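Remarks on the structure that follows.
All protein chains but one are shown in place.
Presenting chain A:
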Amino acid sequence: MLIEIENLSVTFTAQGRQVRAVEGVSLNVKAQESFGLVGESGSGKSTILRAICGLAPISGGSIRINGKPITHDRAFSRQVQMVFQDPYASLHPRHTLDRTLSEPLAIHGLPVTDAAITKALTDVGLPPNFRFRYPHQLSGGQRQRVAIARALMLQPEILLLDEPTSALDASVQAETLNLLSRLRAERGLTFLMVSHDLAVIDHMCDRILVMQHGKAVEELSREALATAQMTTTYARSLFAASADRMLEG
């Protein structure tokens, strides 16, 4: 198993009150697998991704990658990278794409070459002459491509995707999902993806975990989802609410 999460709990303390965002969730992701997390907002699905990256306080349980407990050092960021939901908020507004894409290389002491930046842009389907543009000169879909390019600069094995297409229009969503699928096939990436859209998760993932109120409700294979073989009421109601996203449409 590439990613092993065991009994993970995340607790935030706000004004003396404890909020248990994630409670005892376990999941395993194999190398080169694509694993999906679904649930309503506040179900803790994004918090799991943030806990892996060290952006949320882990209060119990363990996260292991390749059998080793995670440490948040440079070696970790070369292995695991994250793409955030809102491409309008996740890129520095005053940095050109060139600077945004060079920064990971510079931090890790890797050579920053013209070729590397140009390749990063063309790999995500952006023209090389975008290199000195600012984020505000790009559309939402183009910005999300830059965010994906930045995450791939250090050639990680694992991409954590937090609602990567929910801020995008349908046609742009399709392009971005195709890009992610292509990159996964080409580079043998492992995806851990969060979405509230069951159709997107179904299109991208091999296995999914349904979450509610910080707890794992049910794990489903792709086949079980497509044939509606869920056993818990909550997973069923989520599925029913997404009925218009079925194949027959």
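Here is the rule we go by: a contact is a pair of C-beta atoms (placed from the backbone, for glycine too) under 8 Å apart; a residue touches a chain by one contact, two chains touch by 3 or more; residues count from 1.
Operating definition for what follows: contacts and distances are computed from a predicted model.
Think of the chain that is not pictured: of "ABC transporter ATP-binding protein", "Lipoprotein", "Polynucleotide kinase-phosphatase" or "ATP phosphoribosyltransferase", UniProt labels it "ABC transporter ATP-binding protein". By the touch rule set out above, chain A reaches the unshown chain at residues 40-42, 140, 169-171, 173-175, 177-178, 181-182, 196-200, 202-204, 225-227, 237-238, 241-242, 244-247, 249.
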